[in-house]
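My questions all concern the structure below.
What you see is the complex with one protein chain gone and the rest in place.
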Amino acid sequence: MEFWRVPLDTNTIEIAHGEVHIIEDRCKGCGYCIEFCPRSILAFAERFNAKGYHPPEVLRPEGCVNCHYCEIICPEFAIFSVAAPPPAPTA
Amino acid sequence: MPATARKTMPKTPDHPLEALIRSDRIPHIWCPGCGIGTAFAAALTAMATSGLDLQKTCMVSGIGCSGRAAGYVNLDSFHTTHGRAIPFATGLKLGNPALNVVVFSGDGDLFAIGGNHFIHAARRNMDLTVICLNNLNYGMTGGQVAATTPFHARTTTTPMGNPEAPFNLPLLAWASGATYVARWTILHTRELTECIQKAIRKSGFSFIEVLGPCPVNYGRRNKEKSLQTLKMYQERTIIRNDPRMDDLEVDFTRQVVLGEFVDKDRPTCIENYDKTCRILE
Partner (left out) sequence: MTGDEACAEGALAAGCRFFGGYPITPATEIAEHMSKRLPEVGGTFIQMEDEIAAIASVLGGAWSGQKSMTATSGPGFSLMMENVGLGVCTETPCVVVNVQRVGPSTGLPTMGAQADMMQARWGSHGDYRIIALAPMSAQEIFYQTITAFNLSERYRTPVFVMTDEIVGHMSEKVVIPPADQIVCEWRPKPKGRKDRFLLYKPGKNGVAPMPAAGEGYNVHVTGLTHDEKGYPVMSVEAQQQMMDRLCHKIDDNLDDIVMTEAHGLEDAEVVLVSYGISARTSLAAMHQARAAGMKVGFLRLITVWPFPQERIAALAERVKALVTVEINLGQIHLEVMRAAAGRTACHLVGHAGGTIISPDQVIATLKEVL
């Protein structure tokens, strides 16, 4: 179910890597980004933001494929991804 | 974590839509999980990537939760009276045909109080893009029955269930003469964005219905949390590109058809006016 939407950037998917940015205080905690991230790399943070919601946090930054889905499903303009160099070859 | 992001970047980048939103007015008024924000963001992305001159692009809204959209777009934007976004937009477009006019409003606004304007604008093929966030009820006033509320659904004014049948909006748009008709849910935001972009670039009357949850008023009374609604959008929808127009009811007890339903060309209101009424010497 997590992969029900194939990321758009299929031609670059092998090397695509993204960096997620969260504007925490805009988040209203709907959980859409967390639920529908195709790589399941987001989760609710323990802490609260200024409005009293749990914003998402990135569990596995290296897993982001810069598909932007979190960005376009978020109703709050609170999360987005940008292209990033591939993670350092630690793994 | 954002902290790691900040470490690697000299400066946190802005949200890609930052320039198009009135960020001094964010957070917007929409409730957590409300579908309007996502549909609105899709409309902004479509506008930003459409290649249109954004200085010549305006948004017009009516009244209601969705009607607040015009207040958040950093373009010329008009928040009008209840139901009257389309005729206002019509005057804007006729007064200056160089403008690209996008109407963003809700189902109550566009199809109950404003229904007459919708069918006439479609009939005369006014060059407008009308985006309707359909959340199946009147959210702003606390969740009353709308012209789109499914049969038997509960709202504050149908406490025993809705005894009436809802509109099939794409059928109505098609029958009225719209040259572009599509329907998506906020979950299908990529397809939605593509279709809005196509609609904005296309001349003539375009209509896009976006199904989005109103968890606070509709969802609560019909035992749907916003995530459940989105999962329903995932499981109970089917994409069909050449469906029977009378098969497009929004009935989640069956399957709801999504897709691009109409894409045709006919002369716009302004083209016909110029040809018929302006006799050039």
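By written order: A and B. Residues from 1 in each chain.
Basically, contacts are C-beta pairs under 8 Å (C-beta built on N, C-alpha and C of every residue); 3 or more make two chains touch, one makes a residue touch a chain.
Model, not experiment: these values are computed from the prediction.
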| item | value |
| --- | --- |
| Among shown chains, those touching the left-out chain | B |
| Contact with the hidden chain (one of B:116, B:241 or B:255) | B:116 |
| Touch criterion as defined above, residue of B:41, B:75 or B:110 at the omitted chain | B:75 |
| Among B:13, B:51, B:91 or B:142, residue touching the chain not depicted | B:91 |
| Residues from subunit B at the interface with the omitted partner, ascending | 22, 25, 55-56, 58, 60, 70-71, 74-81, 83-84, 86-96, 98-99, 116-117, 120, 273, 277-279 |
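Quick note on the criterion: only the chains that are shown with their structure count from here on.
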| item | value |
| --- | --- |
| Subunit A and subunit B: spacing of chain centres that average the CA atoms, whole Å | 26 |
| Residues of subunit A touching subunit B in the complex | 4-5, 8, 19-24, 26, 28-32, 35-36, 51, 53, 57-58, 61, 69, 71-77, 80, 82, 84 |
| Subunit B residues within the subunit A interface of the complex | 1-2, 4-5, 8-9, 12-13, 15-18, 21, 23, 26-28, 30-38, 40-42, 45, 186-187, 189-190, 193, 226-227, 230, 234 |
